[in-house]
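Here's the structure, in structure tokens; my notes come after.
What follows is an incomplete set of chains from the complex, kept in their original frame.
The first chain written gets the first letter, and so on, giving A and B; residue counts start at 1 in each chain.
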């Protein structure tokens, strides 16, 4: 069950193990940013995570008897194009997950840095798993806040429902210790049902921002249905910060052709209230993966973002920082991804 | 023989191996600091290393024939609560040990970063192994210096007696290259005898401070005796820096109850001479570990520090920085520790 894959039960097998694994992905890409006035800036780049992500994992598990087990998961992103790792030099080395787990048939507890339930419900209902130019998070705004909860939270306590609870339910509840820091106090959850071809989940998370300011609240719904010949997938995200709010929906389809996989996605976001009220943007893209083995593939992406009004979204590349205010961002790439 | 566990001979088995191992520990804690004037500050936190430590180890060994062997040990602390590792961003990645070893029946040479013999003699005679709120180093002061020798030294040359030398003697001599830096030139040693239920050791280390200032000198004695039904353990530490000195003693007891282990410790420190002369503090605490397997346990701590005069010791948490000058620091936690 992908939607709860941040639990140890969902991550790996159930025996005793200690593993080093990872997913490396590098592509050659080109991104053209264009402002409303038509000023263009083009950057070519080598970039990681165009399709499959780019992470290293150290994970272990030990069964304790009586259905009880314990373990840990340490995950970091790796910038394979330049040799960087995690959020160094200023952020942590393990910037994705660093947690210890204790579970039994009643569910699983986790302490540490864990992906937020609100983000899990987005990433697993995005056909691109939020990787590369076509990743869906590029349209989702923190609404001017600096909340740490968009992706993962440090200093968190987590409870996960056991896999297949009640015949297909899944769930994750997370609370954090702010330890005196702003933008870090979070409470959120996701719950869903996944059985056979169907998966549907709902999530909500609230993050305290800075003293005297309102909370940042995200609510989202995601789902997929696999018809065999093709799979429909999508989500709807609402985020609020005081007067400002943003609604983003995504619709996608994925289907196989032989050893190839085709993924299409269309998303649209609109601000209401606040300084950006009325601004909107849409993103569309296609990804083709040609699998060379179960774990290895070559891929290509085409992706485009169109902004209206004061929106200034762009394809996720740190290299092309030229303005896209009321303009567009267009990119394409080709790369290699391998899991080990 | 725990007291020389920084030697490769004491760290692992004697065959050829290459291993990745570690000890992860996360707990939920709460610390209340109170100043002499009664001002209180309370912080709740997720914290690493409440009982078992939080480290990752890469270690290897190769036998060279004729009783000769070589190997390496790379050890770093991990802040599992936030994903940080070592002393990054400003300090080294491997902040505990990074050394190569060459040994035979006459002992072992080590080059690199290695724990100091003075610290070894403390940590192995502390019932809590200097972990968490009850760690014993919280009362031991560098006396205003910035010496690097309280825990481990970089750029060091080390000699270890072979395990079981002369029927139970152990020893470690360490000298460092300051390489032009202040606070880094150290010479120290520990020697001891451990056989059957008894272990007793003595250590002394001298660190050059900044030019024109006196050396920082630490002398300590530690010991334990295991009566089977319970184990007594303790140490005495004297440190000096010019006129200023500090004496700290600790007495502890540990005993099993079924699969649980109970640890009690009481320590007391007093300054003589210098700006803090006459100031004193005591610390007391209890830890209970419930073992779920040989390598996995859940635990709880209660710990308290009381300061008199100008002493301002506190429980070791970076989160609660409120003043404890002449006041107290109280904490409790519960957590999970697992070795792999």
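General remarks:
Here is the rule we go by: contacts are C-beta pairs under 8 Å (C-beta built on N, C-alpha and C of every residue); 3 or more make two chains touch, one makes a residue touch a chain.
None of these values were measured; they are calculated from a predicted model.
The complex is built from one repeated protein sequence; 2 chains are visible, and the structure file as a whole lists 3 copies.
Criterion: only the chains that are shown with their structure count from here on.
A rotation of 120 degrees, rounded to a multiple of 5, brings the CA atoms of subunit A into register with those of subunit B.
Separating the centre of subunit A from that of subunit B, both taken as means of CA atoms, is a distance of 40 Å.
Subunit A contributes residues 18, 20, 58, 60, 62, 64-65, 68, 70-72, 74, 76, 86, 88-90, 92-100, 102, 111-113, 154-157, 177, 179-180 to its touches with subunit B in the complex.
Interface of subunit B with subunit A (complex): residues 20, 24-28, 43-46, 56, 78-86, 88-89, 93, 292-293, 295-296, 298, 319, 335-336, 338, 340.
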